[in-house]
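I have a structure here, written as structure tokens, and I will follow up with some questions on it.
Excluded from the complex is one protein chain; the other protein chains are retained at their positions.
On to chain A.
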Amino acid sequence: MFAYVVRRVLATIPVMAVVALFVFSLLYIAPGDPAAVIAGDQATPEDVERIRQSLGLDRPYLVRFGAWVFDILRGDLGVSIFTNLPVVTMIKQRIEPTLSLMLVTLILAVSIAIPMGVVAAWKVGTWIDRSVMGFAVLGFSVPVFVVGYLLAYVFALELDWLPVQGYTSFSEGLWPWFENLILPAIALGSVYIALIARITRATMLEVLQQDYIRTARAKGAGQTSILFLHALKNAAVPIVTVIGIGIALLIGGAVVTESVFAIPGLGRLTVDAILRRDYPVIQGVVLLFSFVYVLVNLAIDLLYTLFDPRIRY
């Protein structure tokens, strides 16, 4: 097991290297010029060129890539072209809101979607099942920003229960922190809940047909015990897989959710950086996202052993 974990962690190195090469190359060939954005309309072409030189953007591809990789190996993600702040500092400023949003969304989604899926499988063919499936279709179909605006309209503007926008750091109190995350988490979680609920239902339906479930019933086990102890544990592997895959969904959705609710997270940092062509920030954030995703996949692989003792690494 330990050897497996070490192997997997080491395997992230080539993955990250490929991601780095890909991101850098993509940005290199993509249109856009931060020097032109900085210089503004009044600047002469000579001014733009001087800014480009001062930023090192006139250097050849290999020189720039080499310098960037060298810096990364020293733990330095570079400095933002616009703010002059280290990319690491900018990521640190933004990581808490995004992690908070993802954490609350994850907890919310799992705690709602799994019981929904289980109950839908148990009551298959009934109105409960159809309602759950209807909700799942709706969750998939309605874009995150529409859900966000609707929630803000109802719960913030009309009912005045929750704030429209913003983020308060956890260090300023649990309620102020949580209050700002409720609506964004529901908006972001809607697709996630739909996804997990569907998979849970489908897997549970399959498991509930198995002989050992019939045996458990025959032995007089209660319905709750059958559903949540016998069936759900055996259905857990695909559900955990989907939860893991859904992390990527959350990262993508966070970009939109953070914009709708003005949460200063990594999603908005990425979009702002892309629009301005702030290359060091884009590269740093994408690397971070890739790293997180690789780690999440590793964690899920390890979780398999918890739910299915037959799996050994």
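Everything below uses one rule, namely that a contact is a pair of C-beta atoms (placed from the backbone, for glycine too) under 8 Å apart; a residue touches a chain by one contact, two chains touch by 3 or more; residues count from 1.
Throughout what follows, contacts and distances are computed from a predicted model.
Participant: Quick one: find the hidden chain's UniProt protein name among "Glutamyl-tRNA(Gln) amidotransferase subunit A", "Quinol oxidase subunit 3", "ABC transporter substrate-binding protein" or "3-isopropylmalate dehydratase small subunit".
Facilitator: The chain we cannot see is, by its UniProt record, "ABC transporter substrate-binding protein".
Participant: Of the residues listed, A:Trp68, A:Trp122, A:Tyr192 or A:Phe261, which one is in contact with the missing chain?
Facilitator: Of these options, the touching residue for the absent chain is A:Phe261.
Participant: So which of A:Tyr4, A:Phe178, A:Phe228 or A:Phe291 would be touching the chain we can't see?
Facilitator: A:Phe178
Participant: Taking the entire complex into account, which one of A:Phe82, A:Phe228 or A:Tyr304 touches the absent chain?
Facilitator: Answering carefully, the residue with contact to the hidden chain is A:Phe82.
Participant: When the complex is taken as a whole, what residues of chain A touch the one chain not shown?
Facilitator: Touching the chain left out of view, chain A contributes residues 31-34, 36-45, 47-48, 50-51, 54, 80, 82-85, 90, 93-94, 149, 152-153, 156-157, 159-168, 172-176, 178-179, 259-262, 264, 268-269, 272, 274-278.
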